[in-house]
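Structure record follows, encoded as structure tokens.
Subset of chains shown; positions unchanged.
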Amino acid sequence: MPNLNLDRAETAILSMDIQKAPVRRSAMFRERNVGQAAKSVLDAARKAGVLIVHVVIDYQPAFFSPKNKFLQKVRIPILSAPGVDVGELLEIVDEVKPMGDEPIIRKPRMNPFFGTALDSMLRSRDIDTVVLMGVATEFVVEAAARHAADADFRVIVLEDCCAAFSDDAHRVSLHIMDHLATLATSADFLENV
Amino acid sequence: MPNLNLDRAETAILSMDIQKAPVRRSAMFRERNVGQAAKSVLDAARKAGVLIVHVVIDYQPAFFSPKNKFLQKVRIPILSAPGVDVGELLEIVDEVKPMGDEPIIRKPRMNPFFGTALDSMLRSRDIDTVVLMGVATEFVVEAAARHAADADFRVIVLEDCCAAFSDDAHRVSLHIMDHLATLATSADFLENV
Amino acid sequence: MPNLNLDRAETAILSMDIQKAPVRRSAMFRERNVGQAAKSVLDAARKAGVLIVHVVIDYQPAFFSPKNKFLQKVRIPILSAPGVDVGELLEIVDEVKPMGDEPIIRKPRMNPFFGTALDSMLRSRDIDTVVLMGVATEFVVEAAARHAADADFRVIVLEDCCAAFSDDAHRVSLHIMDHLATLATSADFLENV
């Protein structure tokens, strides 16, 4: 079991895009019980006084650029399909719902640091370590890991708290992130926090 | 009267910090009827189909860094004084209240481009010209003008739609912004839009 | 063959990290003749008057954070090994050497938009489409594709002008980028420019 060297006051959990729309597209989320693993991390973080930041997709169709392929081909078709209830699709799933005054970052694009106050929030509290979990591994989680690494945060990815849209993508994404981040599990976190 | 060369589809009005707390500190706001001038600009922009973005102070005490002097010395004392109703102090004043689905950018610091989706919003719509109004001239307006100029937006400052905390600061701030922006008035805008 | 809809005045080629150190770690670079494909693209871009921006690793050991795992585990060991000639390792390989006054962006981290003037350069010229090539596919190329997509650039990745550190990583990285970008080849570019 790795020693994560966690300093509670300088660590933040980022719980990202664990909303119904992406969760439904991830068979892995259900098969591996990712919601329960993530819940155990949030519970432990709350008990330990570790900052939790919830990151969610902010759906603002008026600002969806025609040049942005990801929005045009992935996000808009899902969220603007006929009969769709956007509010319901963007609901955070029960296991990882924000509690009390835990901050929520609404992001306009994929990377949670892009066009948001996330970096400012973390810096203002002298956070130097971010612990990542979310859906999908290869999209929001890897985007966050890449940016946080470039920005000189210490990055920890909790593998069993992430779910991808395919096993292959999960595996390769973790392989890439292994160059930028410490890979660990929810059990490691519970042991170390 | 200057020709502002406005292309409606590529122009956005930024209406910034015209909230009760800063407005009350600005005698100039009342004396010069800044609210009415700003209202006339918003009305004309709505008629012309020009994008309006409302920028407001986002008060999140948990993310106020002890190193940030402006927050410690100015914003926190005003907004956390005993008996203060923060919601009321941060209300946008009646003349310039958002209408319909006009977007609102909540900013954590002074510059409206810092830690927000403002740049993303403007780029996604191919906006290349920003028209600035707000309180105070020397704080949020000048911060926005400086950033927008560095980011290669064409910047227009509507002098009579801005109010400072002193005449001296208003005058010198406009002098600085004259190097970065086109100075104009609400009348110029109404003529040109 | 896809129609890339290239507007020469609004397109930029980003030729990234094709320097001796990463190239030597990529068997794929030699086996697939990536240097020649990239050269054919640069030659065509020069003839067509398309902007070329060279992106290179900037080695500044004094600013390598101890918290940055990628620098500590990957970049520093390679570039500060005993007997190493850093200047030689960071040389751009012959096929894709900058010519004339083509701009060079020196980046301190992985993403070429992080801590550099790249976004400013592209915006100042009204570039809306970036054509990516580089080494490694799964590192700098994917980092650039992700950021450029979030920033609402149209992104084109030239598959045969990218080389990864493994076939598996190349394949999965292209699969991820297919959600954000148009995948094409050097032949497509030559046809369309």
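Letters are used for the chains, namely A, B and C, taken in the order the chains are written, and counting of residues starts over at 1 for each.
Heads up, the rule we're going with is that contacts are C-beta pairs under 8 Å (C-beta built on N, C-alpha and C of every residue); 3 or more make two chains touch, one makes a residue touch a chain.
All values derive from a computational prediction rather than experimental measurement.
Engineer: If you could, jot down how many copies the complete complex is built from here, 3 of which are displayed.
Structural biologist: My count for the entire complex in this file is 4 copies.
Throughout what follows, only the chains that are shown with their structure count from here on.
Engineer: Tell me the chain pair with the top count of C-beta pairs in contact.
Structural biologist: Here the largest contact count links A-C.
Engineer: Please indicate which chain is farthest from subunit B, where distance is taken between mean Cα coordinates of the chains.
Structural biologist: Greatest centre separation from subunit B goes to chain C.
Engineer: Please compute the angle of the rotation superposing subunit B on subunit C (C-alpha atoms), rounded to a multiple of 5 degrees.
Structural biologist: Between subunit B and subunit C the superposing rotation measures out at 180 degrees.
Engineer: With centres defined from CA atoms, tell me which chain sits nearest the overall protein centre.
Structural biologist: Centre-most chain by C-alpha means: A.
Engineer: Rounded to the nearest whole Å, what is the centre-to-centre distance of subunit A and subunit C, using the mean of the C-alpha atoms as each centre?
Structural biologist: 27
Engineer: List the centre-to-centre spacing of subunit B and subunit C in whole Å, with centres computed as mean CA coordinates.
Structural biologist: About 39 Å separates the centre of subunit B from that of subunit C.
Engineer: When the centre of a chain is set as the mean of its C-alpha atoms, what distance in Å lies between subunit A and subunit B?
Structural biologist: Computed from C-alpha means, the inter-chain centre distance equals 33 Å.
Engineer: Could you tell me which residues belong to subunit B and also touch two or more other chains?
Structural biologist: Where subunit B meets two or more other chains at a single residue, that happens at 120, 123-124.
Engineer: For a test of understanding, state which residues of subunit A touch subunit C in their complex under the given definition.
Structural biologist: For subunit A paired with subunit C, touching residues are 65, 67-70, 73-74, 109-111, 114-115, 128-129, 138-139, 142-143, 146-147, 149-155, 168-169, 172-173, 175-176, 179-182.
Engineer: In their shared complex, at which residues does subunit B touch subunit C?
Structural biologist: Where subunit B meets subunit C, its residues are 120, 123-124, 150-152.
Engineer: Would you mind writing out the residues of subunit A in touch with subunit B in their complex?
Structural biologist: Residue positions touching the partner: 58, 60, 62-65, 68, 101, 103, 107-109, 114-121, 123-125.
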